[in-house]
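Working notes, beginning with the structure itself.
All protein chains of the complex are present and in place, except for one that has been dropped.
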Amino acid sequence: MKRRIPLTITLIVGLIVICSEFIPHRPFSQISSELEVWFMIISGFAILLGQLNLIKTNVLKIQYKQRNWPYFVITLASFFLMVGTGALWGSQQNAGLLGHGTAISSAIGSKPFDYLFNNVYQNLQATMFSLLAFFIASAAYRAFIARTTESILLLAAAILVMLGNTSLGTLLTGWLPDSLSFLHLPKVSEFIMKYPTTAGQRAIMIGAGLGIIGSSLRIILGIERSYLGGD
Amino acid sequence: MTHFFNVFGIWLGAAFTFAIFSFLYKDNPFYKVAEQIFVGLSAGYWFIYTIFNILIPNLFLPLSTDFAANWIKLIPAFLGVLMLMRLVPNAEWMSRYPIALLIGTTSGLAFLRYLKSDVINQITATMINPFVGNNWVTVVGQILLVVGTITGVIYFYFSKKHEGAFGVSAKIGIYFLMVSFGAAFGYTAMARVSLLIGRLQFLLGDWLGIISP
Partner (left out) sequence: MAAKTLDRRWIFLFLFIGVALPLIFVIGLPIETTENVRAVYQMVEDTPAGSTVLISFDYDPASKPELHPMGRALLQHCFEKDLKVIITALWPMGVMMANDILDDLQPSYPNKVYGQDYVNMGFKAGGMVTIQAMGKHFKGIYTTDSNGTPVENIPMMKHIDNFENIAFVISLSAGAPGVKEWVQVAGDTYGRQVSSGVTGVSVSSVMPYVNEQKQLTGLLAGLKGAAEYEYLIGHPGTATSGMDAQSLAHLIIIIFIIIGNITYWRNKKKQKKEV
């Protein structure tokens, strides 16, 4: 019951979805459409599961006073602050349990949930990812060394694309006559992207596509069962 | 009052920006606090938006307004509750039912969509006459496209030892992959720098007012 029923559900659902593509009539089309709506609703619960799991793991870390545990108190406090403001006064045009919170919204300029998102969350996330600009520059300096033919190709493509993608490329080779316009850096960059890069990425895409098709079939037929976990 | 909170919001944003940037010098408590606030707020946002945008309009509203026409939605609701059982150690196995439904639907659909978009259409897009083009640059490019795709796929075939003509093809395939990784790096550098530009536009524009935002 713990394994056989889930495997049967996967088989039936997978086959219905595939059949509905080739037999777009009732009952397949109808069941498949219903399944898609169910999928979205269950995905919603899966997202909630993620957040609840975050609470659980953080509470456990605090309970057992793990290393740096006070920081996890901050995580939980921020989570409940965001959920609390959203639940009480809603977000944007959506009302919360206490309505739209007109008084507090007019005082701070927007709903508390939106205020937190715009002023705190947006800045935190954007800055967190902008750190990568520094690390990519440092990594380029340390690791981008022309040692072999492969690394020379990698390096050359990277530099040409980087130059071609900026106004600098336009300035550097903008003076070239029409007969040599194919050497104009933005054009070189466009050429690299359109042909050799597309070729390489397409090979990866075809390979990955075949892999996904294979594993999908293995899952539907019950050969691949790792998604069910242990026991 | 609103003006105060507008200004306060910008200062709050700037303070958190510097707290994250402080990591560039070295790891420190300001960064750690900002990092945890980020995680907490992010999870909170997902929680609220999932309820407002999915569970209320697609589940609770249909069930509460017209139960007779929507009773079937009780099934995904029940499966959703089973999904949450994953948090209860002894009842964890119950979450396998909704997971099986999600995995089955995804596998069925992925099988169809990847076959068409990522395999058949890609092969069709490669099987062009490379010698038809407006100029020699296009012709050279198209030859590279065909050769690169085929040799690239050959490289990913590991069931046969890469030697002889097959090995040479695989080697050419690697060269194309390297060019594509180099180009990807070039674009990634652009992407990351863009994010830094965005931050500096905030600090220099919204916060300091040196540049017009």
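First chain written, first letter: the chains are A and B, and each begins at residue 1.
Criterion: a contact is a pair of C-beta atoms (placed from the backbone, for glycine too) under 8 Å apart; a residue touches a chain by one contact, two chains touch by 3 or more.
Everything numeric in this text was worked out from a predicted model, so none of it was measured.
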Not-displayed chain touches, in the whole complex, chains A, B
The one residue from B:Ile56, B:Leu87, B:Val146 or B:Ile174 touching the chain left out of view is B:Ile56
Which of A:Ile55, A:Ile108 or A:Met193 touches the missing chain? It is A:Met193
It is residues of subunit A that touch the chain not shown, namely 29, 33, 36-37, 39-40, 43-44, 46-47, 92-95, 114, 117-118, 121-122, 125-126, 128-129, 133-134, 136-138, 140-142, 144-146, 155, 158-159, 162-163, 165-168, 170-171, 174, 186, 190, 193-194, 197-198, 201-202, 204-205
Touch rule applied to subunit B and the missing chain gives residues 24-25, 45-46, 49-50, 52-54, 56-58, 61-62, 105-106, 109-110, 113-114, 116-118, 121-122, 124-125, 128, 180, 183-184, 187-201, 204, 210-211, 213
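FYI, only the chains that are shown with their structure count from here on.
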Dist(centroid_CA(subunit A), centroid_CA(subunit B)) in Å evaluates to 2
Subunit B contacts subunit A in the complex at 1-2, 5-6, 9-10, 12-14, 16-17, 20-21, 23-24, 32-52, 54-55, 58-59, 72-73, 75-77, 79-81, 83-84, 86-87, 93, 96-112, 114-115, 117-119, 122-123, 125-126, 137, 141-142, 144-149, 151-153, 155-156, 173-190, 192-193, 195-196, 198-199, 202
